[in-house]
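The complex appears here minus one protein chain, its other protein chains still in place.
Should a chain be cited, it is by its letter among A and B, assigned in written order, with residues numbered from 1 in that chain.
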Amino acid sequence: MSLRRGALWFLLCLVLAAAAALCRPNASYSYQNREATLAGTSWRYPAGTDDLGRDRMVRVAAALLLSLVGSVAAAAITTAAAAGVGSLAAFGPAAVGWSAMLLCDVFLALPWMFLLMMVRSALPLTTSPAHSAAVTFLVLAALGWPACARAVYRGAVAQRTSGWMLHARATGLHPAQMVRHLLPNLLPLLIPQFLVSIPAFVIAEANLGALGLGISEPLPSWGGMLYELNNSAMLLETRWVFFPLALLVVVLLALEGTAAEA
Amino acid sequence: MILLVMVGTTLLVRFAPGYLSDAREMDARYAAVARAELSAEASHSITQMLRAELGGWMRGDSGVSREFNVPVWVLIRPRLAVSGRLLLRGIALAWALALCASLLSSAGRRPSLLWQAPAAILLAVPAAALATLCLLVNSGGPVLVMALLLAARDFKFLHRALRNAWLDPHVLQARAQGVRPRHLLRAHILPALLPQLGALASLSIVTALSALVPIEVIFNVPGLGELAWNAAINRDLPVLLAVTMIMAVGVTCASFGSHRTTAWREA
Partner (left out) sequence: MRVLRLTLLAFAALLLPMARTAAAQAAARRPGELVWTIGYDPKTFDPAKVDDQESETVRYLTAGVLLRFNRLTQQVEPELAQSWTVSPDGRTVRFTLRPGLEFSDGSSLTARDAVWSLRRVLLPATKAPVAEEFLAPGKVSVEAVNDRTVVVHLPQRVIGIGKVFDEIAIEPAGRPSEGRITSGPFFVSDYLRSQYVRLRRNPHFFRHDAAGHALPYASGIRLDILENTEQQIRLFLRGDYDLIDSLPPDYFALLAKRSPGSARDLGPSLNTEQMWFNQSPSSPLPDWEKSWFRSRAFRVAVSQAIHRDDLARIAYDGHATPAYSFISPANTVWYDRKLMAPHTDVAAAQAALAAAGFHRQGSVLLGPDGHPVRFSILTNTGNAARSKMATLIQQDLGALGMQVTVVTLDFPALIDRLMNTQNYEACLLGLENVDPDPNAMMNLWLSSSPNHQWSPSEKTPATPWEAEIDRLMNLQASTGSDTVRRQAVDRVQQIVADQQPFIYLVYPNLLVAVSPRLEGVEPAVLEPHLTWNADSLQLRGTP
């Protein structure tokens, strides 16, 4: 089995395991069992509890599903936006192309942290954690397209000067019709970008947790759980604190595997 | 583009929540002074601010830090040296590591998982987590963490380039005819890498600059990254502008250099 297929199967198994963990009776990611904080492994709590007495296994499973769904959606949006901007820039007049790429560079250089803060403060305070998670991933997607757009632009320019394109233009094909043929040819470029963006978004969300801009309690997020690692005192209490990090590494490895060339 | 970055940064920071607030407002002893200063600032419109900042930069004056009340240049100058040293040492070590690893991994008949797995793991761990782990085991410093992070990315790049070089028809022919690998390395493989150096440098610099902030903050290195982080937290616009500019210039030069070498290669 190729590395890509193997990685995809592995990810599928992880997702199913996470769903199973969430479907156990009485599984709750937010219920605090205050008598059993930082508990070790037990029948009831296979991965122990965190410092507020919440079931770590359920929280990690929920975080896994949330991050994967959010990152896949964000990566899709980013890749679509990048495809749109990149091809427009490549096929429009030279000035449009040049200014679009300039905009990309400027975007990459700006301190995006403030945009996130502004969005956070513009949200009503009583936004439910689920909504704030959705908005977080949307904003990440909005910030992620410049990085992709450059690569798409280069690919689209290459397509513009390719043999079949010149042939089509010479035979008088309308630009709008050419777009329909362009997209399938860009797919080999877009799909790796899409697959590479997914782990990037997972890590970005994890980093946001440290800034306090991430997903609000009690919804678990990888960022929030990695934040526990900042505290060496916590690490003395229980080794289960490494569980989210280990799982993150495994998931990212699998995602890299899906993006690997056969 | 630098102009656009400056305008964009100013707008973002000025309108981010908390620009016109100060922690001292909460402390009754210092609140009055803080409020007086803030209302003076609030009376400036955004166009006035932009004109003051940009005008200052045109004259070569980088402004005065809002947080420390000293000229921005005084804050930045010592930190430039510290960050520069960290970046240079990190990149040099990363290149050395990546080169060794990619040479070993690409020479084999099949892609070697032994080398790819550590690289993939390093790519997967966030910079902040790696830095914290180093602190906890009490070994490894900022240079090592930066080098490991860069090496993982450089390894992927170099591995692919070297692999293509090994699979070039003329190299395959030479191997089949029994030419020694050492000679092949010296005469064919390594020279094929030279044009890629521009792209490698660009990739390294961009990655290093983005990893600079978490590494410096966690290891408490008094460099540009830590200054940028503190300036962001404290809404210190002049300092943030200066640091953003420096980083933008660095990234622009890196990508410009990479374009030049690509053009030279294709010429």
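In this section, contacts are C-beta pairs under 8 Å (C-beta built on N, C-alpha and C of every residue); 3 or more make two chains touch, one makes a residue touch a chain.
From a predicted model like this one, the values you see are computed outputs, not experimental measurements.
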Practice task
Among B:M49, B:V64, B:L80 or B:C100, choose the residue that contacts the chain missing from this document, as touch is defined above.
Solution key: B:C100
Fill in the blank from the handout: From B:V143, B:V171 or B:L240, the answer for touching the chain not displayed is B:V143
Exercise for the section: Determine and list the chain B residues touching the chain excluded from the picture. Expected result: 16-35, 68-69, 74-75, 78-79, 93, 96-97, 100-101, 103-104, 107, 132, 134-135, 138-144, 147, 181-182, 185, 217-222, 226, 233-235
Handout entry: Residues of chain A in contact with the chain not shown
Key = 30-32, 34, 37, 51-53, 117, 120-121, 125-129, 211-212, 216-218, 230-234, 236-237
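In this text, only the chains that are shown with their structure count from here on.
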Practice task
Starting from the mean Cα coordinates of chain A and chain B, work out the distance between those two points in Å.
Solution key: 21
Practice task
In the complex, go through chain A and note every residue touching chain B.
Solution key: 102, 105-106, 108-111, 113-115, 117-118, 120-121, 199, 203, 206-207, 210, 226, 229-230, 232, 235, 245, 248-249, 252-253, 256
Practice task
Give every residue of chain B touching chain A within the complex, in rising order.
Solution key: 1, 4-5, 8-9, 12-13, 15-18, 117, 120-121, 123-126, 128-129, 132-133, 135-136, 214, 228, 232, 240, 244, 247-248, 251-252, 255
